[in-house]
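The other protein chains are all here in position, but one chain of the complex has been omitted.
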Amino acid sequence: MSTPILQTKSLCRSFGAVTAARDLDVTINPGEIVGVIGSNGAGKTTFINMVTGYLPPSSGQILFEGRSILGKPPRAIIRMGMARSFQVAQLFPELTVLENMLIALVAAEGPRPSFFLPMASAKRMRQAKELLAEFGVERFGDSVVSAVPQGARKLIDIAMALISTPRMLLLDEPTSGVSVEEKFGLMDTVMRAVRHHGVTVLFVEHDMEIVERYVSRVLAFYSGEIISDGTPAQVFADEKVRELVIGHGHGTEKKRNMA
Amino acid sequence: MTTFYAIFIDGMIYASWLFLVAAGLTVIYGVMRILNMAHGSFYAIGAYCAASMVGWYFSDFDGNPYLSYLLLIGCALVAGLVVGVVIEQGLLRFMYKRNELLMIIITYALLLILEDTTKLAFGVDPYFTYQPYALLGRSDIGGLAFANYDLLLVAVSAIIGLGCWLVLNRTHVGKVLRAVIHDREIAVAMGVNVRLMFAGTFIVGTTLGALAGALTAPSISVSPGIGVEVIVLAFAVVVVGGLGSIEGAIVGALLVGMTRSLAVHLAPQIELFVIYGVMSLVLAVRPQGLFGRTLARKI
Partner (left out) sequence: MIHIDRSMVGLAAATLILAAAGGFVPDWLAFILTLALAKALVVQGVVLQMRAGLVSFGQGLFFCVGGYAVGMGGHFFGINDAPVLLLAGALAAVALAAVLGLLMTRYRDIFFAMLSLALSMILFGVLVKSSELGSTDGFNVHPATFFGLSFKTEAYKTALYLLTVLLAGGGALVLHLVHHSGLGRMWEAIRENEIRVEYLGLSPRWLLYANYLLAAAFAALGGGLTALATGHIDPEMSFWTTSGEFVFIALLGGTSHVAAPMVAAVLFAFVRTYAIEFTPHTWQMILGFVLLGIIVFLPKGLWSLVRSEKRAKA
């Protein structure tokens, strides 16, 4: 078997009395599309924060393509090939959408940007517009981010993450804050782009229907632990998951509402 | 041995003064998240009011000299209250939504305005009001003479420090304030009247500033520019201790006061340098100050 793209061993993290991660052993192989479910506060974001270097774990190992990334800052991990999106889109709110993309393009070219060559070169402008088109948000190009709707912001956030051409992408609730009608469209767009770039994906999602539709594997988080790991059918059938995760989430209710 | 005494007692006196000056600044920052550049101006206003009133009392009014202390404190309270109410109600309450950096600039504008207002009101000639200082005489400690007024300030400063701590930790208002300090949004959700708390805090802060000025007035020549000098020192103290923390201000004042006293006695040429030296050193090791909290942004 090939080396896992991401592997954690006994990963732990606590905040004071709260344990946000307890002995997480996760192995993800290249090409997998993994869904992460779990109620609020289960430790999903903390997991992403730790493997991207934003939060140091209390103990444990994190290997990206077999190499330890412990102690490395997010910028170094991004350059190794692992990118993420955010639960609340992290953009440059007072700049235009196009400028946001241009900045990401400059950053992707190297850690020391030029101090005299203009950011908005013809080449980058073309690339930025192409990317916005790929994500279906080109009409917002000249608007400032703070004036753009939530759904578009989430897409731009993901597009920015993809600019660094990562081999692994972690999406933290890509559809949160997006209306129910828009969710599938957004996920279709994202998954198309992701497949187009051949990226391994882990995404956090509350809507079980979406999880079922896109993933080959599900991790269920509860109170800092992974209580189930397997195919969607296996995990959704798990008694503990039904009781602790799905019962608490809003996934099933929404499913009913939509039907 | 004499030098040791001298260093220690001078250090205590200076530290008490520093705490007096910094207390209002740290209270306002702690609750309101406003680093108030105009704090030195409140100090100056307190000093001018006290100096002019006490000066008038001694020259034109033949009263009991000991009543001048009441006058001193009364001036500070009235000045602090009036200035605090006017500024909070007239300006600051319209600005609360702005970020901390902009608030610095707003209070800087306030400082510029207050500096000239003080000059217009009190003129540019210095005021001397030595009487309350001289009245108490001197004491001999370990062969060294110290002004009793200065020693009294140590006690006053301790009382103010203790008072702030008690209000914050032992009263209902203090409990509410701590909730506001800890998490403003949650406090609002709990039904705390944040506007009222802000107004009250600001007025207490300005009054503390004015009081510091009034109590200092008898031992200095009150002249233009004293507020500007003081504000930078007060900043140093609260930054060393951790912005917004009363305990921090006490420890910061002691640390800065003692270090300066050491420098004054042993290496006077680095006196001014040493204060900011301590501050830079503390920050290099502990960026948030000795009692400061750091909050990583949640993402």
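Every chain is named by a letter (A and B) in the order it is written, and numbering of its residues begins at 1.
Heads up, the rule we're going with is that contacts are C-beta pairs under 8 Å (C-beta built on N, C-alpha and C of every residue); 3 or more make two chains touch, one makes a residue touch a chain.
On a predicted model such as this, the values are computed, not experimentally measured, just so you know.
Residue B:K119 is the one among B:K119, B:R138, B:R184 or B:H265 that touches the chain not shown. For the chain missing from the display, the contacting residue among A:G31, A:P56 or A:P113 is A:P113, taking the whole complex into account. Although one chain is not displayed, its contacts with subunit B can still be listed: residues 35, 91, 98-102, 104-106, 108-117, 119-120, 124, 228, 232, 235-236, 239, 243, 269-273, 275-277, 279-280, 283-284, 287, 297, 299. With the whole complex as reference, residues 52, 54, 73-75, 78-79, 83-84, 90-95, 99, 102-104, 106-109, 111-121, 160-161, 163-164 of subunit A touch the missing chain.
Everything that follows uses one rule, which is that only the chains that are shown with their structure count from here on.
A straight line joining the Cα centres of subunit A and subunit B is 49 Å long.
On the subunit A side of its complex with subunit B, the touching residues are 45, 49, 54-55, 86-88, 90. Listed in rising order, the residues of subunit B touching subunit A in the complex are 296, 299.
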